[in-house]
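The complex appears here without one of its protein chains, the remainder shown in place.
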Amino acid sequence: MLRDHCGVVGVAAESQVSNTIFNALRMLQHRGQESAGMAVHAHDTLIHKDMGLVHQVFNPTILEYLRGTVGIGHVRYSTTGGSSLENAQPIFVDTAEGQLALVHNGDLVNAQQLRDHYKTKGWAFTTTGDSEIIIRLLARYLADTHDMIRSIRTVMKEIKGSYSMVIMYNGKVYGVRDPYGIKPLVLGKIVDGHMVSSESVALDLLDGEVIRDVMPGEIVEVGAEIFKSSPGGAALSPAHCMFEWVYFARADSVLDTKLAYEVRRRIGKALARAAPVDADFVVPVPDSGRAHAIGYSYASGVPYAEGLMKNRYVDRTFIMPSQLSREMSIKLKLNPIRPVIEDKSIVLVDDSIVRGTTMRQIVQLLFKFGAKEVHIRVGSPPIIAPCYFGVDIKHRKYFIANGRSVEEIREILGATSLRYITVDELVEAIELPYDHLCLGCVTGEYPLPIPGEKTRFQARLDSFRQE
Amino acid sequence: MLRDHCGVVGVAAESQVSNTIFNALRMLQHRGQESAGMAVHAHDTLIHKDMGLVHQVFNPTILEYLRGTVGIGHVRYSTTGGSSLENAQPIFVDTAEGQLALVHNGDLVNAQQLRDHYKTKGWAFTTTGDSEIIIRLLARYLADTHDMIRSIRTVMKEIKGSYSMVIMYNGKVYGVRDPYGIKPLVLGKIVDGHMVSSESVALDLLDGEVIRDVMPGEIVEVGAEIFKSSPGGAALSPAHCMFEWVYFARADSVLDTKLAYEVRRRIGKALARAAPVDADFVVPVPDSGRAHAIGYSYASGVPYAEGLMKNRYVDRTFIMPSQLSREMSIKLKLNPIRPVIEDKSIVLVDDSIVRGTTMRQIVQLLFKFGAKEVHIRVGSPPIIAPCYFGVDIKHRKYFIANGRSVEEIREILGATSLRYITVDELVEAIELPYDHLCLGCVTGEYPLPIPGEKTRFQARLDSFRQE
Amino acid sequence: MLRDHCGVVGVAAESQVSNTIFNALRMLQHRGQESAGMAVHAHDTLIHKDMGLVHQVFNPTILEYLRGTVGIGHVRYSTTGGSSLENAQPIFVDTAEGQLALVHNGDLVNAQQLRDHYKTKGWAFTTTGDSEIIIRLLARYLADTHDMIRSIRTVMKEIKGSYSMVIMYNGKVYGVRDPYGIKPLVLGKIVDGHMVSSESVALDLLDGEVIRDVMPGEIVEVGAEIFKSSPGGAALSPAHCMFEWVYFARADSVLDTKLAYEVRRRIGKALARAAPVDADFVVPVPDSGRAHAIGYSYASGVPYAEGLMKNRYVDRTFIMPSQLSREMSIKLKLNPIRPVIEDKSIVLVDDSIVRGTTMRQIVQLLFKFGAKEVHIRVGSPPIIAPCYFGVDIKHRKYFIANGRSVEEIREILGATSLRYITVDELVEAIELPYDHLCLGCVTGEYPLPIPGEKTRFQARLDSFRQE
Partner (left out) sequence: MLRDHCGVVGVAAESQVSNTIFNALRMLQHRGQESAGMAVHAHDTLIHKDMGLVHQVFNPTILEYLRGTVGIGHVRYSTTGGSSLENAQPIFVDTAEGQLALVHNGDLVNAQQLRDHYKTKGWAFTTTGDSEIIIRLLARYLADTHDMIRSIRTVMKEIKGSYSMVIMYNGKVYGVRDPYGIKPLVLGKIVDGHMVSSESVALDLLDGEVIRDVMPGEIVEVGAEIFKSSPGGAALSPAHCMFEWVYFARADSVLDTKLAYEVRRRIGKALARAAPVDADFVVPVPDSGRAHAIGYSYASGVPYAEGLMKNRYVDRTFIMPSQLSREMSIKLKLNPIRPVIEDKSIVLVDDSIVRGTTMRQIVQLLFKFGAKEVHIRVGSPPIIAPCYFGVDIKHRKYFIANGRSVEEIREILGATSLRYITVDELVEAIELPYDHLCLGCVTGEYPLPIPGEKTRFQARLDSFRQE
């Protein structure tokens, strides 16, 4: 399963914001289950963060303690391996200019260079995360300029990569999106204030309204009554991560004006048109493939059916490995519903295939339960290159599509047929220009320079040359 | 939300059974999240039980400790209010005839009478649950007869109500189902033994096979190599709880030969035929209405769409009540997906309506998000009478259908139209005879005598007389 | 270290008693750290019990819930091996005559016989503890007689062994002590009611006053305004456990009119007179030998010094066994204070020696730190026989004094000299007649018949015959 990094939120209002942030974080919980945190500004900066789900980390006493009319919040994804409270956010620094707190979602590609550079200047880092680099650069430029907007701008010139971040400083909240707008960040109005949030669903809950997405390279100062926009240096064209629509964001979130649910349905429809099958049922891999499958069914007329039953209590649970064969392990999570499968020809739909291990087990299971045919349809193109911007697809050698043709993959998966959506079909389904998306992991062409990889500009140049 | 009581499992095998029972219980987890427990027979009876989910209660050390080739297991539902380890099962007694352990699913209707009766005979009860009554009666008759089958039979004559239970005694496992077969119990073959289980999904996981349902009034002695059936006194006709198919059981479970998923789809189809709407989308209330909605879509041709996004992390979570308005509370759980709702005519499908509170909020939410029409279709008939057999629908005054016409209910819910499935349509969808079902809560006619209520026999007699 | 079983308390007052019982239990905490529990009588019997220390098991919310003007409480000792909430007290039964709850301290010697006997009568026991036997016998005779005092009396004829117990029934509290008064139980007056308690310190805390000890074989009905005494059948002479004064009870407790601290000091004095040493310091093994050592110093004129420093944080702590050599393990608990030890002749005083393992390590440590001489003085006679009444000294083979002369023991311990107090000196120090004490573990002669052991009557008869 793919994992993104985090969810962020920032609020300025006329009343206490801790409950607002708490509820917003609950709506962003799908973006991170490892830790949660919040900082508010009162006379001082008050912070609480801990390992656990939002409703485990906070309680009424803590929310009452976090009294302030501006605040920021964060949820962090669940890592394999040990927990690490040290990397929980918000991160905080105390400087001559006052106190800063920061939450961010994304990955810097030049973090190590910056770290090394400033270490040679005598800087000592007390954590190992990107956030400390950002906040200390901010603090440094703030000491020079005494001007937060200018400081943010300077930092934005220095750091490279994906970041949607929210900064709290002297009672003010700043939402910042990287020059490419790789990670989402949306600006909205709530009853007595304004909010920036990773996804629009936080606003839905609070009866708020989306004003607009924060623009790539934009700095938004968020106040209770007004918000002010400052340019931070946008790229020539944006590069929104396509996986937000395909998988990460909640289906009910609107990101850069496109509702995830609709994108997923359009993907399904495109797959139906491009790779139709005369099947008995369209079956999603729950929950990730559901919207795509509904779209496929709609466009193809093949009836939609839930043929795999998901065990709600196995999500994110430690499964004692030695106790279960691989087949039992997959059945514990996804058990076939026999009459949908037996003697049936199935279109099996999921959002993506990274390593292919689970998909292969599902196919085996379906055939074992008597499926006549299993036609796999995938909502994203083959993943052939790593993500450098925060998505947990890092090593080419693990990708099933690495150096293999679709036919070879089909054979490994054991499927009757296999069709990925193409890059062009995906772009069309998102309904944004090709140039406005980050498609690095499916094209190997990246919006910004990565050592050892091509930029999309270089790739295009190459293609012109070849022509 | 409706709640059933428990899940039970019993295994006899040629190898250690604790891991088998552990995995079976994980598949039955949806039947109870409050506590879990297991007893195995070695030289002695070993028991472990605690509050929590199956994977929280057990760990490899405990499973290793529970060494035995026969065993029984239990999951118990989550009550509102305080936790109570005392009522966790298995329950155990030590008698002159040896040690007995018991797990059971169901409710006795004459528990208080039995308790009072035996208290006057000098019995002292150390718990407040039904299980102690059953196991002490068993112990008593065993002392007289030294014969477990005879003792079970005598107890079955004495206790009235619903019970699917598993007894472990002297290295043997007995599965017992009440004379009406109200609660499910299925018998199956696993790799080196036999199993009885509340639902067939436990067998699926273990690569086992369903042999057949335990019959109403049947006692099955479960051995590793063979199983023996003894009559315990069946009723004239069974009375399987219809809600197992409609809601309780996992969609992939086969109960009394009928797959829950198929019953739900047939219900949806029946509703589509009986109450068609020229709508834009069929939208389920997730997760409970999904299969019914798919059936409705299939039969009507109205496209299926997921118009309400469920927050996975709010299930069974304490929501701080004062923090959220009622509308926010429902949105935190179920947020509308705008393009499926706005300016659309919607068929909203759920499995049942008890109090109607949540359904009313959903309807309001849909209209607020711009729905043109909301047509509610319900997978079970109006609930007009209490359940005395273990389902948490107890008090007529709370039922929205109590003393109200469908039109009146529709008005309260604020829906454009409202159609419940009828009792006859439901029976037809289950594909079992009317007389083989317990329909007490939707007809007020019960399979066995309940003080102050009619039996189905009396009801039929009355209807003959009226004719 | 020796371990007794439990502490009990019962209160009847004109106001709520849960806080009173809570505080009394905190004063009895030294009698048991495994679990704590309380039952109060309101309209119904309310019970709360759990694993842990008193202040961990109860909190203000629970104490507020336990509203009642009569109640009983219990602390239970820490067993090696697994915890077992099932054996936590109070135990409760529901009968035709009403609800009973019981707490008790002691061990029945005929528990197994009673269990077997009643099992043959068809009784089924739901726990494995003595308490269930007692309470179910009570319930049985209550059903026959409808009279609690008569029922208690009948039970007292049937059960053999040590028991100080408190029963709550129909809003009344009964304190009962076995015919020999083996375990302590004291009756006192508190501000608006009466209390029975294992030790007088509970009354001290509550500003109460000791009225008197509950007599051997006495039944005391405890009311808010008055208390009533009924005979339950006393033995010819009492047999108070001598270890209560020597070790178990708090030094500030008065048991059967004798203050533990004074008894311990007199023991020390007796040892000083009987086995004087021209030493530099008298050093206690903290905390258990402190009062005895002070007495020794007082009578001998040898200065008292604390020569072993106790690590407060190692009490009852899991020590990772592989990490520490035996010597390190003892130093972690008890580190020598060099100038008190080096080149010094030491009188080392402790309350008792059971296995001798720790004492041997301490002696080695003292010599390693340069002690010239180590003279051990022990506050109880050699332990040569098991305790059948609840003290954790069960198996002769583990006793260092089993079949060995004092000289042989001295050699094993590596001490310069070794003097146990004699039985006669101990009896004199307690200031009660020999015949009023249980000295089973140090004489092998028991107050009541134990299969395979002599009674003190038989022993005396034998000695007459030999003379």
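Order of writing sets the labels: A, B and C. Residues in every chain begin at 1.
Please note the rule applied: a contact is a pair of C-beta atoms (placed from the backbone, for glycine too) under 8 Å apart; a residue touches a chain by one contact, two chains touch by 3 or more.
These numbers come from a predicted model, not from an experiment.
The missing chain, though absent from the view, touches A, C when the full complex is examined. One of A:Ile21, A:Leu63 or A:Ala139 touches the chain omitted from the figure, and that residue is A:Ala139.
Note on the undisplayed chain: of the listed residues C:Pro339, C:Gly403 or C:Pro449, the one touching it is C:Pro339.
The residue touching the chain not shown here, chosen from C:Leu206, C:Leu271, C:Val349 or C:Val427, is C:Leu206. Among A:Lys119, A:Arg326 or A:Lys394, only A:Lys119 touches the chain left out of the display.
The residue from C:Glu262, C:Asp392 or C:Glu453 that touches the chain not shown here is C:Glu262.
Considering the whole complex, the residue from C:Glu14, C:Asp144, C:Glu225 or C:Glu327 that touches the absent chain is C:Glu327. Residue positions on subunit A in contact with the hidden chain: 85, 91-97, 100, 115-116, 119-128, 132, 135-136, 138-140, 143-144, in rising order.
Contacts to the hidden chain, counted on subunit C, fall at residues 19, 22-23, 26-27, 29-30, 33, 53-55, 59-60, 63, 201, 204-207, 250-252, 254, 259, 261-262, 287, 290-291, 294, 297-298, 303-306, 309, 311-315, 317-320, 322-324, 327-328, 331-332, 335-340.
Basically, only the chains that are shown with their structure count from here on.
Taken pairwise by the contact criterion, the protein chains link up end to end in a single open path, with no chain closing the loop. Summary of the copy comparison: rotating subunit B onto subunit C for the best CA superposition needs 180 degrees, to the nearest 5. Subunit A and subunit C have centres, each the mean of its CA atoms, that are 63 Å apart.
The geometric centre of subunit B is 50 Å away from that of subunit C, both derived from CA atoms. Among all residues of subunit B, none touch two or more other chains.
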